[in-house]
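As you look at this complex, bear in mind that one protein chain is not there, while each of the others sits in place.
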Amino acid sequence: MTGAGVDEVAEQTGTVTSDVGATGRRRLGRRQITGVLFAVLGVILIVAVAPSITSETKSFAFESPPDPLQFSFSPPTLIVAVGVLYLLSAVAAFSPQRFDGWAGRLHLFSAISAVPLIMAIALGLSGSSSTNVTNLLDESLVLATPVALGAMTGLWCERSGIINIGIEGMMLASAGVGFMSFALLGAASSVAWLWVAVLVAILTGGLLALLLAVLSINFGINQIVAGVVINLFALGLTGFLRSEVIVPNGNSKGLSTTEFGVPLLSRLPILGETLFQGKPIHYAMYAVVGLTWLVMFRTAWGLRVRSCGENPHAAETLGIDVITVRYQAVVVGGFIAGMAGAWFSLESQSGFEDNMTNSAGFIALAALIFGKWTPWGAFAGALLFGFARALGSRLQFLQVEIGGFGIPSEFFQSLPFVVTIVVVAGALGRSIAPAAEGQPFRRSK
Amino acid sequence: MGESDSLQGKIVKAWSVQPVLVPLYAILLSFIVGGVLIAIIGVNPFEAYWALVRGMVGSPDRVAASIARSVPFVGSALALALAFRAGLFNIGAEGQLLVGGILAAWVGTFSFLADAPGLVAIPTVLIAGAFGGLVWGGVPGVLRARTGAHEVISTIMLNSVALFIVRWIVNSRDPVILRDTAASVPRTEQIADGAVLPQLVDSEPNLHFGLFVMIAVAVVLAFVIARTTFGFEVITVGTNPNAARYAGINVNRIIVSSMALSGAFAGVAAASEVSGTNQFFQPGTFAFIGFDGIAIALLARANPVAILPAALLWGSLLAGAPLMQQEADVSIDVVRIIQAMVLLFVAADAIVRYLFRVRDQGGRHIDATNAGWV
Partner (left out) sequence: MTVDERVPVLEVRGVTKTFPGVIANEDVDLVLHHGEIHCLLGENGAGKSTLVNTVFGLYQPDAGSIHVRGEQVRFGGVSDAIDAGIGMVHQHFQLIPVFTVAENVILGNEVTSGPFLDLNAARERITELGTRYGLKVDPDAKVGDLSVGEQQRVELVKALFREADILILDEPTAVLTPGEVDDFFSVVRSLVDQGKSIVFITHKLREVLTVADRITVLRGGRVAGTADPSSATQQSLANLMVGRDVVFQVEKGESAPAEVRIAIDGMSVEDDRGVLTVNELSLKVRAGEIFGVAGVEGNGQRELVEAVAGMRPKVGGHVELLGRNATKLSPREITELGVAHIPEDRGKHGVVGAYSIADNVVLNRYHHRPFSRRFIRDRQAIASEAETLVERFDVRTPGVDVPIQNLSGGNQQKVIVARELSGQPGAILVAQPTRGLDIGSIEFIHNQIIALRDEGAAVLLVSAELDEILSLSDRIGVLYRGRLVGVFDTAETSREQLGYLMATGAASDAEASVV
């Protein structure tokens, strides 16, 4: 082979972007592994699962009784259908490269179809004949709220280069301080003060984020340690405030934000209520996710934030004040965590309990990584967790059984965690995190 | 100002307290912060602290209780410390404690242990606990080594999974798995008498032989890190994995073995609690022990011997707090705030050095955690 020939080969392999280039060469790429997984699942569904499930007609209801709109089906048929879809996905995974786009879409569709699949299996195994799926969707979205917000907090911090393991603490402190101010100022019963309290919660989140910024940016202390400090501090502070301020004050329960519906739209059938009727912080979450995407990827400031997370020294040589940008991004993230905190103590319920965020901040971190540090990906991750939690309690209610053995709701509740591990492990050696994350930055002098 | 001239300098010289100067000042500073907070709610901080101190060391029983509270923290902090040394961040001690604990509690009810002598039964239970933690810590290690999945994520996930599993195992009534159906709260059955660790002081909580187990583990780990080839390999991987690979060290093996061993420490701690304190397993018992282990290990800068006093501080503050609440009517959560402050000031030692004019000795700072996500 002549030099020119080598030349061409190198050029080709060099310019193909990472995904295809890497997998094209490897013996089994990510897509192929996914394909094998789909094939195995498909066969299991068709051969093992479908025959063992009752063929009694079951239905998904889309509205509340009486006389709900519903979709009736025989569980084995639906399961076989999904199984066939999975087999198709498996075939697509091994198709020539030019069909990659289609294979990707098919895989996404297959992944989404896991939702009706699980529901169908669960219904088939339970004694009930119908379950309301819009409700389930609604619950999933609501439960995804703090996780999605927390993931946006993480996104803002980490995209700017600061690891934030203190999301949990920021949320918890905001929940506590937010409710405390409501109890003190508005006796937990005035609507106007409720909104002030939400604002206080948001500011509290910002304040703790400022602490993270000072510790990790100015003092250059390890960012993971700084996060741990914030979590510990929030736990102590809120416990202290609850027992010293909230409880003595006597207003430990009260109002919370109320539902509102978009006129007309909320009366649309099926999804109207789910999408157009809800509580304000829940709605704000969608706005936060959308705005995060818009600002981060479409504005000059967002570009600068991302540059600080990727290569702060390059940013510095272009006259960008890395430290200021990081401060701004971290504090914005803190405000968002504050909203999540407010969701806990002022929207989801009115009141504050010790450790009421219950690891949502850590789950948000997982959702962020699940979503590869992108707003929509992280949102999808949050939805997965929300759905799993909603499903967990739904299945507890339905009492799913296999051979007289009840499937514990814990099984479904732990699913998203297992899925996250599989996803993170499956992202084989692809460094997708912002490159400069966790590295202290010093100005040149 | 020459350091040797000042009073501080003299003390430093005479007692060679330089290495602990920063932590000592950090603790002092944290109590000042806590005191301000107590004063704000209208309580005399000195009274509150006096009650706290008496709660910690006011009587032999209180001392024993303080030590007893500290024992499990030693295990979880050692778990963190070993992982830190290997450049890994094991947030999963919480889950490893749960899995180790439930396994120990289960093995402890095996019928053959009922008649076995303590010399057989106790190690069996402890090893069962260690094995549970070993598996639960080893999995993220394998994932990290084989696929690059960051251990922070996988351990956080496994914490939740472990919690769901043990909850189910302990709570489930239909079918009954390990639940003691006779008990009013969800818990496992009592372990065999022979498998119970010898008791030392009947304080609240009781002090048991687990104390010596934990001290022994700490000393052994200190020796392993400082003097053995395995310790050298672990630290080399933690400090510069590329150089470790170049030097012929099997980096993946070290990652897996330090995570597994780290989990085993947590597992032993859980087993010693199951066997020494409650004699049964209850999921809530281990809440926060793993997370506090992070703070304690950081406070001790991942030094196994320094973990002993750090854990003692942690445990005795928690043990003393209820008396402060009782007598001075100050929420026990003040202690949590003080703990956070201690960690803060130790980590951000620049603050302490500035306030107290402590010189930085430089020297071999081994940064416990250096990893980002990838």
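When the chains are written out, they are named A and B in that same order, and each has its own residue count from 1.
Here, a contact is a pair of C-beta atoms (placed from the backbone, for glycine too) under 8 Å apart; a residue touches a chain by one contact, two chains touch by 3 or more.
All values reported here derive from a predicted model rather than from experimental measurement.
Contact with the omitted chain, checked across A:A192, A:A287 or A:L318, is made by A:L318. Of the listed residues B:L24, B:I40, B:A114 or B:A243, the one in contact with the hidden chain in the full complex is B:A243.
Here one chain is not drawn; of B:F110, B:F230 or B:F288, the residue touching it is B:F230. Contact between chain B and the absent chain runs through residues 227-230, 232, 236, 239-240, 242-250, 364-366.
The chain not displayed touches chain A at residues 2-3, 6-7, 9-10, 13-15, 17-18, 21-22, 25-26, 298-300, 303-304, 306-307, 310-311, 313-321, 435, 444-445.
Here, only the chains that are shown with their structure count from here on.
Separating the centre of chain A from that of chain B, both taken as means of CA atoms, is a distance of 30 Å. Within the complex, the chain B residues that touch chain A are 37, 41, 89, 143, 146-150, 152-154, 156-161, 164-165, 167-168, 172, 174-175, 291, 294-295, 298, 330-341, 343-344, 347-348, 350-351, 367-374. Residues of chain A touching chain B in their complex: 158, 163, 165, 215, 219, 221-222, 224-226, 228-229, 231-233, 235-240, 242-245, 359, 362-363, 365-366, 369, 405-406, 408, 410-411, 413-414, 417-418, 420-421, 424-429, 431-433, 437-439.
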